[in-house]
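A single protein chain has been omitted; all remaining protein chains appear in their positions.
Chain IDs A, B, C and D follow the sequence of writing; residue 1 opens each chain.
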Amino acid sequence: MLDYIGDRFDQILFSSWQHFSLVVQCLILATVIAVLVAALVYRSTAFTSVANSVSAIGLTIPSFAFIGLLIAPIGFGVAPAVIVVTFFASLPILRNAVVGLSGVAPSIVESARGIGMSRFRTLVQVELPIAWPVILNGIRVSAQMVMGIAAVAAYSLGPGLGGFIFSGLSRLGGANSLESVWTGVIGVVVLALLLDLLIVGLGRLTTPRGIRV
Amino acid sequence: GCGLQPATSYVPDVGPGSITPIDGLDGADLTVTSKNYTEQLILGKIAVIAASAAGFAVTDLSNVPGSQPARELILSGQADILWEYTGTAWLTYLGQTETISNQQEQWQAVYDIDIENGVTWGAPAPMNNTYAMAVRSEAVTELGGITSMSQLATLPVEERTFCVEAEFNSRPDGLNPMLEHYGLARGTADGVPDGNVGIYDTGAIYSATDTGACNFGEVFTTDGRIDALDLAVLEDDLGFFPAYNVAPVFFTESLKEYPQLEDIFAQISPSLTDAVLRDLNRKVDVDGQEPAEVAFEWMKSEGFISDPE
Amino acid sequence: MVWLSWRGLVYQLVGIVVGLAALVAWLLTADLSAVELNTLAPAALWGYTVEHLQLTLLAALIVLVVAIPVGILLTRRPLRFLTGPVLVVANFGQAAPALGVVVLLAFWLGFGFWAATVSLVLYAVLPVLRNTMVGLQQVDARLVEAGRGMGMSASAVLLKVELPLAVPVMLAGIRTALVLLVGTAALATFINGGGLGILITTGVNLKLTSVLVTGSVLVALLALLIDWVGRVVEHVARPKGI
Amino acid sequence: MLPVEVTGASILLDHVTKRFPGQLKPAVDGLTMEIPAGKIVMLVGPSGCGKTTTLKMINRLIEPSEGRIVVDGDDVTDMNGDELRRGIGYVIQAGGLFPHMTVATNIGIVPKMLGWDRARIAARVDELLELVSLDPALYRNRYPKELSGGQQQRVGVARALAADPPVLLMDEPFGAVDPITRLRLQDELLSIQEELQKTIVCVTHDFDEAVKLGDWIAIFNEGAQLVQYDTPERILGDPANEFVENFIGSGAGLKQLTLTRVAEVGLAEAVVGKPGEKAAAVLSRVTTAGHGHAVIVDDRQRPIQWLSRRQLARLDTIDSSPDPKLPVVGHRATLNDALDTMLVSSAGAALVTGRRDMFKGVIDVNTIMEAITKAQGAAAEVSADAPVGLNTGVFPSPIVAEEPGQP
Partner (left out) sequence: MLPVEVTGASILLDHVTKRFPGQLKPAVDGLTMEIPAGKIVMLVGPSGCGKTTTLKMINRLIEPSEGRIVVDGDDVTDMNGDELRRGIGYVIQAGGLFPHMTVATNIGIVPKMLGWDRARIAARVDELLELVSLDPALYRNRYPKELSGGQQQRVGVARALAADPPVLLMDEPFGAVDPITRLRLQDELLSIQEELQKTIVCVTHDFDEAVKLGDWIAIFNEGAQLVQYDTPERILGDPANEFVENFIGSGAGLKQLTLTRVAEVGLAEAVVGKPGEKAAAVLSRVTTAGHGHAVIVDDRQRPIQWLSRRQLARLDTIDSSPDPKLPVVGHRATLNDALDTMLVSSAGAALVTGRRDMFKGVIDVNTIMEAITKAQGAAAEVSADAPVGLNTGVFPSPIVAEEPGQP
């Protein structure tokens, strides 16, 4: 196992970086999308419940099925992987963003309005910062989840460590195939840990001391 | 975009050998594809390395699951080069039913039709990677010393068990026509019932066959694991499978733009013999080396390329 | 959770039925090749679906039998110190790619149904374990105290107070696990585990879009159906009054 | 309030200490405390001083590290905890009701554990709901979340009373309800207690609540150190030290007024007249008596007017129309109420009525001042039946109070 890793250290590092980069970029994209959508819907109970349903139902779609469906119209490579990972990543973030925004105490929103902040300013300066820890928690959940999904996305030649699992599978029984799969699996778990730490750290940096628990 | 590349992508720095950079390319893009089993991965890397040595900015889109998707990439021009097998194209893509026994003529026939499809076949290699049915050698005697496919019909129904990949399971040159050719009906109680067919990923069949998950595994004859796992290959005594010579296939428009490609690959094809491929495959599957590494070393030893400065 | 009301449940069921009807209608009207017709024969589809369900349900059953008692044990006093560490492991374990688990299990147990089942169990055991523990932990400590305070024994408090109150969270975990299982079972095809995944790989390998779409949509609909069943159970089993 | 049959049991904490693991100081440090049968004992003290710990050691939700606990003469320290608890009612904040069970199931849970039959449980549930003023037909099948905070609290009390336990432990039972409901619940608890005469040990943060409910108040400092254990009167009138004074807070005088009822003080006589009498006749009686006013009562002896000499002088015949602004207090009112009423009356005094609103006499500011002075005198004397309570002293046997625990 150690030999295997030693021999291919550069390649593993590169794939890990690709995996990580895919997940992080998609998370950023997903956060932007989810927060935008949440900001549009959270004031209306009807839209909020629609958003919640979308997020709940969306999560039931098997990632492998979704990738399969994307190959037909989009083909192979980076694009389907980005779409799948972003899609799944945005669901928990959306749910948390809605929860976070509607969880801001009405008294705080009222006092923001009461001192003359416009609706938009209230959203940007008051509601989003206060909802941020909840949103960030959604990002954390998403990060854990899409780490695994990104591995399946290698089926459509998406970037990352999934390639190790699939090539292990295609060489099953041959030498180093087990090592290849282990590398993929452990690599993903390690990246998940790492990203989790990063997000927690990001949370520390971006959460004002006043709303840290 | 944003620095992301397809999985298992590999584009090395290469020094020139007998392949030298084409003048005035100025880093033109070229996309190489391959299917997702060992031999194709090695061939794919060979194409990547060759194109890279010729001065292209290569996108490595190898390891595509299945023949059809790879073919699709070439037909649509999303990829420019693919190593393809004449028999596969003839029966599966082009829908022909009668095979041509002469390998060169078969290549010509495919070339002639495919040129109409915007796809140009380059010079074929001598190697012929055909399908075969393999048995773990311990079981040969248990199965009455079976050596050829026509003996399948003599086995009791419950011994007629097969491990195949999803593709072979449905191909026109695949399991069902093969069984039919040898007088067995798929999906019937006295032929080969569906329960007797297990479906595996391409690479998983070898160890499945070896561990006895089934008696007969669908294998590729150039695969290194046949020897390594000591599998016995049944003779295609009634000649069902056609010739599957590999040849570089180009997206015609790209080839017109860079006609030099044809010559570059014409240098490589002749060196690809059954023995070479079996050796290269073995290095990957048995010795556990990386396809990219194996391809690079072989290209270098053949003098096509050199180490980068 | 407004959408958990019965109206949401009806919408979901209607959505599933409409989805299925649309798929059938499309298959009936589409111009399918012989290979496609062969692969998509009703008997074959039914067979794959049954295999898929068998995988899912058997794995689910094993998960429930294993994870719930273990989850309960881990929140009892002598083992309570393990609760935190186990939750951490459970959280990160879930980041392990399902595909990798499936393939690794094939190395270990060989190919086929059982390897697939075991890997599904491994994969789904974490969320159920996690939710069992979290569900029990979030029961208001004062209620436990009230129970003890009126002379209930520890096991009576567990059975009559803690478990009923943990049911909503536990069921949510079980539903999540089941839905995950349906999706993950599609990966079983890589190791000859059976199920609807074969349609997806065949569809991709042979560029048979109809097969690919049928496979993907059927898996998704099945997941939604199982999710729906889970919701109905949640709705019915949720103790009244909370 | 004649004492009814006392159904409560006495409790004795005998040199009880509780050390929590990892805690430097004991949460309860060598506490000896007697809780008399049939009385309400209130435990008050700053947060974290050990009130809850003390309470929970009585029903052994927390096991004492040292010392023994005697309920009704039996040492319960080694008894089976579950059984012990079935015989002790326990009420916590907001009732601690089980949200997944109906009101009836909640109340019937202990009887069920004790193996009562269904009919008996159902009857008991209804009886208890009546007791806490909830209509059984209406509330029996509700779930806790369908009740208001105050109603939940009442169900909590009903549940604790279900198996008719001699002892009731309550931990800040009214902490989570609004002040108005709180007052109502306190009154209800008092009237329930008047009927049932349980032994009640109740933790509270609210000193006024302790004064209102407690027969005895135990004031704790950190480590359940018993600073003063006495009647509300004595604690208000003679706080043991500055700690207790601070705890009482401002307004001790006015608080003391709430402890005495009008019926308990001497009332002044008054000249009484009737509608239809000649005013002059009444005036002459007033002059003779040396009073300033005459009270006019109707034929059922209820006061309707209160006339000064000047008013009498101007009238001819006394009429029967009642004065809506008459300053009247019932004899069950507290001196605080009486003082308030007389402040707004122009006479600086108030009329007191007894049963059926019959006129009983007049109360004025001086009466109140005297009553206060007397109460303060009384508070200086220690009641003979004061229960024992100390932290370190040696506890005399047999278990009866010989000497007051306070210096």
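As a working rule, a residue touches a chain if its C-beta (ideal position, glycine included) is under 8 Å from a C-beta of that chain, and two chains touch if they have at least 3 such contacts.
Bear in mind that the values here come from a model prediction, so they are computed numbers and not experimental data.
**Student:** Among the chains in view, which touch the chain not shown?
**Tutor:** Contacts of the unshown chain, counting the full complex: A, D.
**Student:** Any idea which of A:6, A:73 or A:210 touches the chain not displayed?
**Tutor:** That would be A:210, which touches the missing chain.
**Student:** Out of D:254, D:268, D:281 or D:313, which residue would touch the omitted chain in the full complex?
**Tutor:** Among D:254, D:268, D:281 or D:313, only D:254 touches the chain that is not shown.
**Student:** Kindly note down the residues of chain D that lie in touch with the hidden chain.
**Tutor:** Residues in contact with the chain left out: 250-254, 256-257, 336-337, 339-344, 346, 348, 365-366, 369, 372-373, 376.
**Student:** Suppose we count only contacts with the excluded chain; which residues of chain A make the list?
**Tutor:** 105, 107-108, 110-118, 126, 129-130, 207-211
Keep in mind that, in the parts below, only the chains that are shown with their structure count from here on.
**Student:** Give me the fewest steps it takes to get from chain A to chain C if each step has to go to a chain it touches.
**Tutor:** Shortest path length, in steps: 1.
**Student:** Determine the set of chains touching chain B that also touch chain C.
**Tutor:** Touching chain B as well as chain C, we find A.
**Student:** If we define chain centres by averaging CA atoms, which chain lands farthest from chain D? Would you check?
**Tutor:** Centre of mass proxy via C-alpha means gives B as farthest from chain D.
**Student:** Can you work out the whole-Å distance between the CA centroids of chain B and chain D?
**Tutor:** 93
**Student:** For chain A and chain B, what's the span in angstrom between their mean Cα positions?
**Tutor:** Chain centroid spacing, chain A to chain B, equals 37 Å.
**Student:** Where the CA atoms of chain C average out and where those of chain D average out, how many Å apart are those spots?
**Tutor:** 57
**Student:** Where in chain D do residues touch at least two different other chains?
**Tutor:** none
**Student:** Can you list every residue of chain C that touches 2 or more other chains, as numbers and ranges?
**Tutor:** In chain C, 106, 190, 204 touch at least two other chains.
**Student:** Give every touching pair of chains, nothing left out.
**Tutor:** So, checking each combination of chains, I get A-B, A-C, B-C, C-D as the touching pairs.
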